[in-house]
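Removed: one protein chain of the complex. Kept in place: all other protein chains.
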Amino acid sequence: MSANPAASATSESAEPARNLLVARDVHKSFGQTEVLKGIDLTVTEGEVVALIGASGSGKTTFLRCINLLEEFEQGSITVDGDPVGYTDRGGSRRRLSEGRLAAQRARIGMVFQSFNLFPHMTAAQNVMLGLVKVKGMAKAEARSLADHWLARVGLADRADHHPYQLSGGQQQRVAIARAVAMDPRLILFDEVTSALDPELVSEVLGVMKDLAKSGMTMLVVSHEMLFVRDVATHVVFLDSGRIVEEGEPHAVFKNPKSDRLRAFLGRFTDIIGDITAR
Amino acid sequence: MQRTYLGELMKAKWSLLQGFITTMEISAIVIVIGLIAGMIGGLLLVYGPKPVRLLMRLYVDVLRGIPVLVLILFSYYGLALLGVNISAYTAGVVALAGFCSAHMSETFRGAIDSIPVGQTEAAKAIGLTFQQRFIYVLLPQAARRIVPPAINTAVEMVKGTTLLSIIGVLDVLLATQQTIARNYMVIEFYATAMLFYFVLNFTLSRMGAYFERRFGFIRY
Partner (left out) sequence: MTYNFNFSVIWRQFDVMLWGLGLGLLLAVISLAIGTVIGLVCGYAFRTNNKTLRGLVWGYVEFIRNEPLLLLIFFVYFGLPAIGIRFFDKYESFVITLSIYAGAYLTEVFRAGLTSVPERYVEAAKAIGLKPWQTQLYVVLPLTFRIVLPSLSNNLISLFKDTSLATAIAIPELTFTARQINANTYRVMEAWLTASLLYLATCYLIAIALRQIEKRYSVIK
């Protein structure tokens, strides 16, 4: 997979990009129904990987497995070389302690479809909580970092507002700032614009595009095909819990090999025209 | 001679039975009056002419803002002063019933208010009179929201009857205390009284839960 050119431009060293996320044969069931049927995925540093697929194909579930919000029965996920969620002691697979899980989650950012800002805290406090309580940063330092990131997402003047005083798009940008400020190895985005009014979508996508340019490694579930085409370095098509097709977005969109992907893309081309046309 | 709990219980049985009858009687009277007055009060709070509505609101809020015990003592000493030759029993029942009516009125008001206006309009549209609308449309729907708080109030009233022991009404609590004064079996007889109140009130609460399930199908 190719590294994000923007990322390699900013990185000083010439060594090959690291594998930040390696998922191997991940299986996950809810009761009797297997939702993930063996996912293999590698994301290298600086890449922006888009995860697309029909509703119910398992995109959210996969992201939640990476961030340990969901348990999975089989396979392994490593983030920056660190096996996530489970240990293999004496051949038996054991869930890590909640404390260890918390430490691992701190290194993986996540942005939710429904923002999930803490409603009793201001925007700045939302960003600061993890910095102070997880990273042990001093309050003043955390505050200036929070201000820095809120400014980066265009909300310098909203730092002391509570979530209910912010629009959906603003809330989602705060949520992004909250995730990024933790300086994670990797950020997971789960349909972060789906709950927004159409006119607010672009402000959030703009922030994400910015982040991608700065070299942040991102795994993005999105139905915004134009964003995927323009920003993703790699696109993965998930169907019924399996990766059916993947590759460079332009190539994948231009020549879908499977009928499933063709049908899936067809629904978008009906609305927005030919995705591959520049 | 060694005192035994059972022996003492037999000795006190008539006094305790008297207390039991009094407690049950007062509870029943108060709850029935409260339900009837509460239904009327609830209707007045919603549909009454403005002055009546305000007066009812005042009554409900005043009585709910004063401790029951104060109402009881007020009624006991105050009514006697009015020259009405009134027993502690009657004074107590008046106070408890007044208090119960205030709570029940508020319960009925809340329940009636929670029914969407569309229901009343639909009932009017098919030509039902006010009484018919209330009996066939409003009350059945309000029941789900009346029964749980009404049962709560009923339990509170049963508990409240013990306050009448303070003005000398011989209820279960006073009978228990008199028994204890005779035999000093403090724990045993207080525990007996506790068991009595628990069984009575627990049964009441379970009935509430049962009705809640029965009427649970009404949703809006």
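A and B label the chains in the order they appear, each numbered from 1.
In this section, a contact is a pair of C-beta atoms (placed from the backbone, for glycine too) under 8 Å apart; a residue touches a chain by one contact, two chains touch by 3 or more.
What you see is a predicted model, and the numbers here were worked out from it, not measured in a lab.
Enquirer: Any idea which of B:77, B:130 or B:210 touches the chain not displayed?
Expert: Reading the full complex, the residue touching the unseen chain is B:77.
Enquirer: Which candidate, B:69, B:128 or B:143, sits in contact with the chain we can't see?
Expert: B:69
Enquirer: State which residues belonging to chain A touch the missing partner chain.
Expert: 67-69, 98-99, 101-110, 112, 114, 116-120, 129-130, 133-134, 162-164, 178-179, 182
Enquirer: If you put the missing chain back, which residues of chain B would it touch?
Expert: These residues touch the chain not displayed: 62, 65-71, 73-74, 77-78, 81-83, 155, 158-163, 165-166, 173, 177, 180, 184, 186-187, 190-191, 193-194, 197-198, 200-202, 205.
The criterion applied here is as follows: only the chains that are shown with their structure count from here on.
Enquirer: Taking the mean of the CA coordinates per chain, how far is chain A from chain B in Å?
Expert: Each chain's C-alpha centroid was found; their separation is 58 Å.
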